[in-house]
Structure formats: C-alpha cells, structure tokens
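This is the structure, below, for whatever I ask next.
Left out: one protein chain. Kept in place: all the others.
By letter and in written order, the chains are A and B; residue numbering begins at 1 in each of them.
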Amino acid sequence: MTALIRNRRTGKIRVRKTQSSNLYMRGVLLVLAAITVYTLVTIDTKGADIAAASAKTAEYFWLMLTQPKAVPSHFGIQDGGGIGTFFSALHMLGITLALAFLTTLFGGIVALFLGVFAAGNLTNKKVSNGIKSFLAVVRAVPTVLWVLIFAIGAGLGSVAAVIGMSFHTISHLVKAYSESFEEIDEGVIEALRASGANWFQIVFQAVIPSSVSYILSWTFIRFEINFAVAVAMGAAAGAGGIGFQLFMAAGYFFDIREIGFITYLILAVSLIMEYLATRLKEKYHIHNGA
Amino acid sequence: MNSLLTNSEGAGTYLKSKRIRLFLFFVGLFAAAALSMAATNYHIEDSFTAIPKVIVWMARNLVPDGKSLTRLPKILDKLFETVLMSVAASVSAAALSFPVALAGSATSCKQRWLMYSARGVASFFRNIPIVAWAMIFLLTFGQSPFTGYVALFFASFGFLARAFIEAIDETAAAPVEALRAAGGSYGHIIFQGVLPSVLPQMVSWVLYMIETNIRSAALVGLLTGSGIGFTFSIYYKSLQYQSASLVVITIVAVVLVIEAVSNKLRRLIL
Partner (left out) sequence: MALLEVTSLTKYYGDTAALRDISFEVKKGEFVAVIGPSGSGKTTLIRCINRLIPASDGKIIFDKENILNLRGNALRKARAKIGMIFQHYNLVERLSVIENVLHGRLGYKSSLEGMFGVYSEEEKEKAFNIITLLGLDDYVYRRCDQLSGGQMQRVGIARALVQDPRMILCDEPISSLDPSSSKVIMDYLKKIQKEFGITVVVNLHQVDVAKKYAQRILGFNGGSLVFDDEPGELSKKQIYKIYGTEAGELIID
C-alpha cells in the first residue's frame, strides 16, 4: 500500500505529484511567456505612436467593413463602372482561383507519385525516409521565396507562381497521401501479393482506389489553403489576380474602402471553401493536428 | 443460372457507370485545367523549360560566397528578431484565442448565440488574407518590426481560435459533463476540466504556429519591410543572389531546428 505523500514543511497531504510531463509543460509555457514579454518590451516601433496608430487602425477597419467601394479605373474600367467593375473583380478572383487550381493539380500529381514511395508499407524504409527528409527541407523554405527564386529563371508570372507554390503543396500532400496509404490493411496487400499481383498492380488496383476519397478530400483541403497562398503571392510576388489588386489598393492607391471591397470578395470565396472543407473533414474524420 | 446472369449484368452496368463517372471526372479536370491555363496565361511548355533552367541557375548562383558570409552576423541578427517576433505573435495570439475558443466550443459554452458569434469571429479573422492585415498595419503603424508582429498576431489569432475550439470539443466533452454532474461551477469546469485536458494540445498548436509564423514572417516582412523578409528582398532586388541564398539557407536551418525541438517537446509534454 502506498502512503500519502505529505509536504515536508507543513505536513499537508500533497495532491499533485510532480510528473515529468507536467514539469516540461510548465517549462515550455514559462520559456514561451518569457520570450514573448521580452520581445514585446524591446520591440522596435520606429517611434510610432501606438495609441494613435491603433485608433487609426480601428477607424480604417471600420471603414473597410462598413463602406466597401471599388474605384472603376483601378479595375481597368473607364466609363461608368458599377457592374463592369464587379465583373472585372470577379475575373481577377478567377485568376487567383485558377492559380490555386493549377498548383493543386500539378502538386497533387507529383505528390501522388511521391506519396506511393513515401508510404512505409509500399517501399523500403530508406526510400520513404529519404523522401520525407527531402520534403522537410523543401517545406522549410517559405513559399514566397520559392516563387521569387523561380521568378529569376522564368520571369514573374503564372509559371513561377504555380511552380513556386507547388513545393509546399507537394510536401503537404505527400504526407497526407502516404499516411492514408499506410492505413491500408496489411492483409489486403499480402493477399494480393499471394495471388501473384506485382507491385504496380497492388498500387493501382488496391492502394490508390481504396484511399481515393481521402486523396480527394485532402486535395480539396489543400486547394482551400492554396487559394489563400495565391492571394498572398499575387501581392508579394507579382503573381497577378485579386491579391495583386489588393496590394495595389493598399500600397499605391491608399484606398481603404477598396481594400474593404476586395477583402469581402476574398472572404466570400474562402468562407465557402472553409465550409466545404469542414464538411469533408467531418465526413472522413480528418484531423489536421499539429 | 438465371440469377447468376442478372448478377453479372448488374456488375457490368455498375462497372460501366463507374467507368463513365471516372471518364467524366477526368474530362472535367482537364477542362478546368485548360480554362485555368488560359485565364492565367500559363504555358505548360514554359514550366518544363523553367525547371531545369532554374535548377542549373540555382546551382551556379545560389551559393553563398565570401562577401555574403561577411554579412552573416547581420542576417542572423534579423533572423533572431524574426524568431522572437513569431514566438511573441503566436503566444500572445494564443492568450486571446483561448477565451474566444471557450465561448466558441459547444462543450464549454451553453449559450448558442455566444457560441455562434465566437465561431464567426474566429472564422472571419482566419480568412482575412494576411496581406490585408500587413498592408493596413503598414499604413497605420509605418515600417517597423512592430508592424510585422501585429500582422502575424491577427493572422494567428483566427487560426488558433479555430484549432482550440476543435481541441476543446474533442477532448474536454467527457470531463466537462462529469464536473457539471458533480455540481461544479463554470470556473471549476474550465480550470479543473477543460484546461488540464486541452493544455497539451494547445501548446502543440502554439509550437506549430511558431513554425508557420517564421515562414509567414518572410511574406509579411517583404510587404511591411521588417525582419528577415525585408533582408531577403533587399539582396534579391539588388541582384546580390549569393547573399539572398544565404538568407534562405539560414531560414531553412532555423525552421528545421525549431521543427525538431517542437517535435521533441510534443513527445515530452504528452
């Protein structure tokens, strides 16, 4: 029988016995909090008046939300505007969606191929680990830098944007695909092998068909992410589309109400996609855990 | 015999309809791809020529040289600033996200209107493009590291709130029910039921957010002129690719180290 542990000084019964996991947890929280406080105290504001700037931000934010309005000439519409401006904005939204789509499609194809070789149950450990660590390095480079690196070779534009955005897409999807391949019952693969099927037949007749709904769900989830990435690349890497328009509205025209208009358009698309992605996640019990 | 025949016929039509669906799926995919390429002026042959060209170019030019190495201390300084900014943005956003997540989880919030509005706020902030945050703060706060921090803070807030809501719904529902049944007050339920159940998952999400924010800091830095993104863009725009590549290499090193440390910590705190 274990005795109760008492505090040596007060003689009180201890309820919490210090466990290593709790200690580590406390340590992590303490270190993170200390770094945060240190950073916030020492951060360089370049002399900005925080209170005044915050008030200004709130004012701008309110203006964005309550009075969104586009200037027709910014959208290449000369006379009138109105509906024409709206369609021009939709066209730019379409370009961003198209960039996201092409990235997801090309990235998905490459990832499907690599995913088979990254799945531990389909290839040997060496190949699988090799692919995984290579992709970890690929993932460590921010997408915007990939796009800019490719822009040197291919010029700024859709080709550099799509190739640059594909890297993180591939890395993400290879992980998702290979994990769903790894979940396939070992017995199924064994049974096929026993009946004389070769490796290609196993992959194309059993492995991919039985995880097709996962593959499609994950691909859509990545499409949702890629839309947001494509907006950012339009702004930061000149990839065009609605993101570039957002960058122009803020960086050149200084038009807060137009930022509001564009933000609403982007929000509408991403909220619809978020809803669909959530439905898919619920249906297939997908957790994008950290 | 008869039934066998109909069965195989059934299987035949099933296979046929499946094949037709597959065919239509690929036709749709192809059409969407063609449309997307036309809309974005994408020439597929360019991508095939660009990739080898860029790889050769990378091997030749993206190699740090002696001059770039003298800049290493300066680069590391900026990188350190970026890491601090990412940690601070992730942690402070988490502190704000937790109460919002408590209101937004069906487990810890019984007022439906409050739950839906908290979820709406989380979703709204999550989907506002990070570019919009960065550009607005650039207009109001000017070009400074603080601007980068604020942009990362708002982008992280929505994401973490959503993640925390899911974590609470998943892991805390059972203990919350038990503490309610035992007569616990709302404070008891949160501090004795929800918090101990979800803390490890929340810390895990914050670690993930720190990794993500270091990468996002490059983007935000490019737009707002702060941190490592700004350093990269200065070298990039002045065609000093050797130094730019050193920036990329240091980012990769830092991200890999942080990823490894986070994975280790995740195992320790679970």
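Basically, a residue touches a chain if its C-beta (ideal position, glycine included) is under 8 Å from a C-beta of that chain, and two chains touch if they have at least 3 such contacts.
Remember, predicted model here, so these are calculated numbers, not experimental data.
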| item | value |
| --- | --- |
| Sole contact to the chain not displayed, among B:H43, B:R180 or B:R266 | B:R180 |
| Residue, one of B:P129, B:P200 or B:G227, that touches the chain absent here | B:P200 |
| Interface with the unshown chain - residue positions in chain B | 174-175, 177-188, 190-193, 196-197, 199-200 |
| Positions on chain A contacted by the hidden chain, ascending | 1-2, 4-5, 12-13, 15-17, 19, 21 |
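Keep in mind that, in the parts below, only the chains that are shown with their structure count from here on.
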| item | value |
| --- | --- |
| Rounded Å distance, chain A centre to chain B centre (Cα mean) | 5 |
| Of all residues in chain B, those that touch chain A in their complex | 29, 32-33, 35-37, 39-43, 46-47, 50-51, 53-54, 57-58, 62, 84-85, 87-88, 91-92, 123-124, 126-132, 135-147, 149, 163, 166, 199-201, 203-208, 215-216, 218-219, 222-223, 229, 232, 236, 241, 248, 251-252, 255-256, 259, 265-266, 268-270 |
| List of chain A residues in touch with chain B within their complex | 20-21, 24-25, 28-29, 32-33, 35-36, 38-40, 43-46, 48, 50, 53-54, 56-57, 60-61, 64, 94-95, 97-99, 101-102, 105-106, 136-137, 139-145, 148-150, 152-154, 157-160, 162-163, 228, 231-232, 235-236, 240-241, 243, 246-247, 250-251, 254, 256, 259, 262-263, 266-267, 270-271, 274, 287, 289-290 |
